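Of the protein chains in this complex, all but one are displayed in their positions.
For clarity, chains are labelled A, B and C in written order, and residue numbers in each chain start from 1.
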Amino acid sequence: MLTRYFHTFSDSSYSPFPCREGGRGVRFYLEFESRVANISILPKMKKIIIGVMGPGSGATSTDLKNAYKLGQLIAQESWVLLTGGRNMGVMDAASRGAKSVNGLTIGILPGDNLDGMSEAVDIPIVTNMGNSRNNINVLSSDVVIACGMGVGTASEVALAIKNNKRVILLSSNSESQAFFVSLSPETVFVVDSPESAIEVLKNWV
Amino acid sequence: MLTRYFHTFSDSSYSPFPCREGGRGVRFYLEFESRVANISILPKMKKIIIGVMGPGSGATSTDLKNAYKLGQLIAQESWVLLTGGRNMGVMDAASRGAKSVNGLTIGILPGDNLDGMSEAVDIPIVTNMGNSRNNINVLSSDVVIACGMGVGTASEVALAIKNNKRVILLSSNSESQAFFVSLSPETVFVVDSPESAIEVLKNWV
Amino acid sequence: MLTRYFHTFSDSSYSPFPCREGGRGVRFYLEFESRVANISILPKMKKIIIGVMGPGSGATSTDLKNAYKLGQLIAQESWVLLTGGRNMGVMDAASRGAKSVNGLTIGILPGDNLDGMSEAVDIPIVTNMGNSRNNINVLSSDVVIACGMGVGTASEVALAIKNNKRVILLSSNSESQAFFVSLSPETVFVVDSPESAIEVLKNWV
Partner (left out) sequence: MLTRYFHTFSDSSYSPFPCREGGRGVRFYLEFESRVANISILPKMKKIIIGVMGPGSGATSTDLKNAYKLGQLIAQESWVLLTGGRNMGVMDAASRGAKSVNGLTIGILPGDNLDGMSEAVDIPIVTNMGNSRNNINVLSSDVVIACGMGVGTASEVALAIKNNKRVILLSSNSESQAFFVSLSPETVFVVDSPESAIEVLKNWV
């Protein structure tokens, strides 16, 4: 079933910047283009930011192992890792993976202070917004990877699609794959390993 | 398939205040209890607020008809209707239905002013939070009804479950039913008509 | 000193819709105009909402007395009262005043549930945004009245000015009057009684 959703760089019909509803995809593409065009004149400093979302207390051991590996691979590409910042589950494991290879980690925290923050977060953004911060998580990520699935993660995947971000689903169950791919077949991608997620990402960023 | 998910008041195993993860369901129940107990001493003014969520521009004609009817039925119970407040789709139709029988309507707007507000909104709450306002929509509703399905609605259903709110799905497709019921079988209910939604609501509020 | 800031309807230079930075004041005026022009065709339902902001635990007895009276007077004009919704200080006193004459009260709550809500709130909006909800308080109010002064109130007055809302300062000290009037002399008004605040409001809404 995976092959139905898995878009690879060898796919001849692959479009690096799919455009949903005409507008934003095109602008996104132009921004990337102009960044390259202008780079000798005025380099933009913006780093590539990859968001890894996933369950906290409900994460499985597979989710944790995948998240740690994702964090490592993202950092090795010199991308910045963004998570929900808490000291549990996928957020913590991905951040620890990134730090194990000296990556840079951002944590978008739900509370009004640093309580419960993962020790592997370099830059905590303290929102005091609870689950409303989920929208910030996805808006601030160039691409969103959902590692495992839970209700919080489901809200993030839905918000990512709503904001026209591309989403990669890793170790998600069949119900969630069927649901999210039905919502947005062109921007939701299903992969079966952290390495595959990175391969997909490399075509975009 | 609906009967598998449809909990009615005649269901002998029906629990009016299902408790997820022990804590908040119980507290919610106690709050309701104390409200009744204290009513002769110090009446709380809080009105019952029913949130109706659903697609904007992507709403089907069935969604719109159901939303209008839901608005009417909610207002006839003297409950307050809460929507995302915009002048399109399910938000607008539900608000118009409620106003057609002199109900009170709240609209939680995404922008920083009244542009694009449904004319059937009495009380606009201007958030300037875009889709982050979806969390406010569900937190402010005693129960959430999803009328149709789209990406924004999906985020609201997920956030409602996350916040331990009960959710009623109306005219949703099979993928969304399967997904959300798998996420939280005890707090997600599937119905097939506005009238059934009201019957379910009457057991709770 | 008050006469320097106190703009009354008899002031010949008084402009009912002062325009800051060209744009929004004019648009606001046109919206009001078009509402009147269209009223026989399609009445907008939106109610007039007056926000009363002020200290919680730090409120003085004068602040509380003024807030209660403001709530009464606002409700007697059939306007809706909006506050921060908590069961203390100016928020609670204003809401109780409005309910004493059967007004309608909205409370924009900082937490993720109804804990700590004033019993005089009809419609709680549950934001889970802490002090970030202060921006919602002022955006959702047609006019903001600051009754007393504290750090939270100061943030609301500043955000109200930023969002081009008119602000009335009641029982504020000389430092706050001097500061906020210096920030925006054309949209900040100083009054010395709840009755004066209502007189000023009547010229606008």
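Heads up, the rule we're going with is that a contact is a pair of C-beta atoms (placed from the backbone, for glycine too) under 8 Å apart; a residue touches a chain by one contact, two chains touch by 3 or more.
As the structure is a computational prediction, the values presented were derived from the model and not from experiment.
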{"item": "Touched by the hidden chain, restricted to displayed chains", "value": "A, B, C"}
{"item": "Hidden-chain contact residue, picked from the options A:Met88, A:Val126 or A:Val205", "value": "A:Val126"}
{"item": "Hidden-chain contact residue, picked from the options A:Thr60, A:Gln76 or A:Ser140", "value": "A:Ser140"}
{"item": "Those residues of subunit B which, in the complete complex, touch the missing chain", "value": "112, 127-132"}
{"item": "Hidden partner interface residues of subunit C, rising order", "value": "129-132, 134-136, 150-152, 154-155, 158-159, 161-163, 173, 175-176, 178-179, 182-184"}
{"item": "Residues of subunit A (touch criterion as defined above) contacting the omitted chain", "value": "24, 31, 42-47, 49, 80, 99, 105-106, 108, 112-114, 117, 119-129, 135-136, 139-140, 163"}
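Just so it is clear, only the chains that are shown with their structure count from here on.
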{"item": "Averaged-CA centre spacing for the pair subunit C and subunit A, given as whole angstrom", "value": "41"}
{"item": "Sites on subunit B at which at least two other chains make contact", "value": "129, 135-136, 163"}
